[in-house]
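Removed: one protein chain of the complex. Kept in place: all other protein chains.
Note that the chains take the letters A and B in the order they are written out, and that residue 1 is the start of every chain.
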Amino acid sequence: MKQKSLINRLGGQKFIVLLVVIALFAFFCALSPDFRKVTTFIDILSKSYYLIFMAIGVTFPLITGGVDLSIGTGLICYSLAGGYLIVQKGVPTGVGILVCLLFGILIGFINGWLIAVMDLPAFLATLCTCMITRGLGSICSKSMGICWPQNGTPGGEFRSIFKIVVNRNQYPVGIIWALIVVAIMAFVLNHTKIGRYTFAIGSNKEAAILSGINVKFYHIMSYVISGFFAALAAVAYSAVFTTVQPGTGAGFELEAIGGAIIGGVSATGGAGSIEGTLIGVFVICLLKTGLPFIGLQANWQQIITGLVLIGAVLVDIIKRKKEEAV
Amino acid sequence: MEKFKQIPIVRKIGFNRIVLVVVMILMYIFFCVGTKGNFLGYERILSALNYAYFLGFLALGVTFVIATGGIDFSIGPVMFCAALVSGYCLTSFGVPIVAALIISVLVGFLFGCFNGYLVAYWNVPPFIVSMAGMNIAKGLASVFTKTQSVSWPQLAQGGWFRYLVKVGNIPVGFIIFIVFSIICAIILNQTKAGRYILSLGSNKEAVRLSGVDIKKWEMLAYIICGTLVGIAAIFFVGAYTTVQPGYGDQYNNEAIAGCVMGGTSMAGGLASIGGTVIGVLIIALLQEGILALGFTKDYQLIITGIIVVVAVYADVVARRRKN
Partner (left out) sequence: MGEVILTMKDIDKSFPGVHALDHVNFEVRKGEVHALMGENGAGKSTLMKVLTGIYTKDSGSIEYEGREIEFKGAREAQDAGVVIVHQELNMLGHLTVAQNIFIGREFKKGIKIDDKKMNEEAAKLFERLHIDIDPTATMSDLTVGKQQMCEIAKAISHDAKVIIFDEPSAALTEAEIEELFKIIRDLREQQLGIVYISHRMDEIKVITDRVTVMRDGGYVGTLITADCTKDDIINMMVGRVIYEDPKTQSMVAKDAPVVLKVEHLNAGRMVQDVSFELRKGEILGFSGLMGAGRTETARAIFGADPKQSGDIYINGEKVEINSPQDAVKNGIGYLSEDRKRFGIVVQKTVAENSTMATMENFMKGLFINKRKERAAAQDYVDQLATKTPSVEQLVVNLSGGNQQKVVIAKWLVRDCDILIFDEPTRGIDVGAKNEIYKLMNRLASEGKSIIMISSEMTEILRMSDRIVVMCEGKKTGEIDISEATQENIMNMATREIG
């Protein structure tokens, strides 16, 4: 038996990335007094929920060896569709949310069907649905920005799911929900058939088929999960931000996918974890919110995310090369 | 139908391409009828062509990458990055227009080198490189221009580069685009680079075992793509005025759509510049037509998306049948 190193026993890459998160946090705290405020901290959390949800969802397609590029524009699309019904058509908020979630599941199913049944390359199929959802979003909202009901107005109670304000004190309860969802999905990934076969598809699809697994079904499921979580992210996004603008959302998917890959999901499939993804997302979130505090434009975050993503994949590739050489 | 396919001239041009041209003509007629003749004017055609130029250069570029069996969907944002960086140099640093145009091509070239190096020498999956490249291009453009949009000078303000697109009512851009297409077709079919790019897209290992430096040629495909994307930027600013940071993604899909419709296989090894040219013209006509019919840009996105899915599926089916 191989003697596992201390780092490996603590979770390998996850542990290192966790250290990076802490180091980044300390770094921004040290450099910027404004960053040290509680409100900033709550702000970071508030803006992390939708990314966490997206990243959890996209972890599944990534593990199968595919990718879902439609989650970013999809998020905006679902939010606009749900929001339009609530604000313009006066349906209850709950129904709006339900529509939002169903829409996400539908798009996820279409992605999965195109990839698993029609055999299209994952990045291409989802690139197309990415464009399509962007168009659909604008059409749903008639190209207008949509404001989901504000806190304190009728139907705005859903915002308290993520943040409760009592006597001007803010309580970021969203993080509790996020952690519960992480726990549930970690269970799904590690202890249910869906998760097990998601890994099997990414590890060796042929062997999975030969083992008598209904590979097409589980392959589609991974994209349905991704779509559903993009819709969940849409709810979180609508709750945290005031307005949802059509035409935005492109680039969110990279942050989510980047987070997942930094957190140890293999770009070629077969490996990954929900906890890792969660930690990876926080790297992205910290960069995103932290950089402006030390005088850099927020756009630097885009560049850095791109580079970090490639860095993370390179580490993975080099690691595998070394393993093969042994 | 089978007989028609066997007619020598049909075989020479390629059945698929004839079908595409027919589709294009039918589409034109459809739009003319649909807009009650509004679409007939020369103005409309010029407008569609304006769209076709920059899209055409993007598609020419990505044809080389797809020929290797790879993909690059950072081309749209990279084009915007090139247009923004060079435009900012022009308007804020006062560099001459010629220099700005060269900078634009250079930006595209450098992105091509970056993408190609990672894919060819490090085996990073192309979609990851594209995703990262896309964000880096967007970020770089925003940082460089301090998130301001850039307006390139009009003709009256000395913007002579606009003559590259149109002199009076003569579509010079079309001529230049066709010239470049011919050059690309020659590179792809008549040179060593093209031969190796297509061959390694078909069977990388066999080409490697023939003693060919496949990494070099694979990287070259991305560099050609990047350079053409830089040129596309010139034609974008030549036809339109203002460039805004943070955009450009939709053109990825349209360029890839033109490519795949023209008969370039997503699996690599099969590519046709002539097909790409026709494919791009169809896409440009379609975009213009959708607007002319009174629909918004959103419908463009959706329809193009569906077209790509259908075109790629047709390619998948064709390959399945062959095996």
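We adopt the following convention: a residue touches a chain if its C-beta (ideal position, glycine included) is under 8 Å from a C-beta of that chain, and two chains touch if they have at least 3 such contacts.
Treat the numbers as computed from the prediction; the structure is a model and nothing was measured.
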item: Among B:32, B:113, B:143 or B:212, residue touching the chain not depicted; value: B:212
item: Option from B:92, B:191 or B:242 whose C-beta touches the chain left out; value: B:191
item: Omitted-chain contact residue, chosen from A:143, A:203 or A:297; value: A:203
item: Identified contact with the non-displayed chain, of B:16, B:91, B:203 or B:241; value: B:203
item: Contact footprint on subunit B, counting only the chain that is left out; value: 186, 190-192, 195-196, 198-199, 202-203, 205-213, 269-270, 322
item: Missing-partner contacts on subunit A, residue numbers; value: 1-2, 187, 191-193, 196, 199-200, 202-204, 206-208, 210-213, 270-271
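Quick note on the criterion: only the chains that are shown with their structure count from here on.
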item: Centre-to-centre distance between subunit B and subunit A (centres being mean Cα positions), rounded to whole Å; value: 31
item: Contacting residues of subunit A [partner subunit B, same complex]; value: 67, 69, 114, 118-121, 123-125, 127-132, 134-139, 143, 246, 250-251, 253-254, 257, 261, 267-268, 297, 299-307, 309-310, 313-314, 317
item: Subunit B to subunit A touching residues, read off their complex; value: 71, 73, 118, 122-125, 127-136, 138-140, 142-143, 146-147, 245, 249-250, 252-253, 256, 266, 296-302, 304-306, 308-309, 312-313, 316, 320
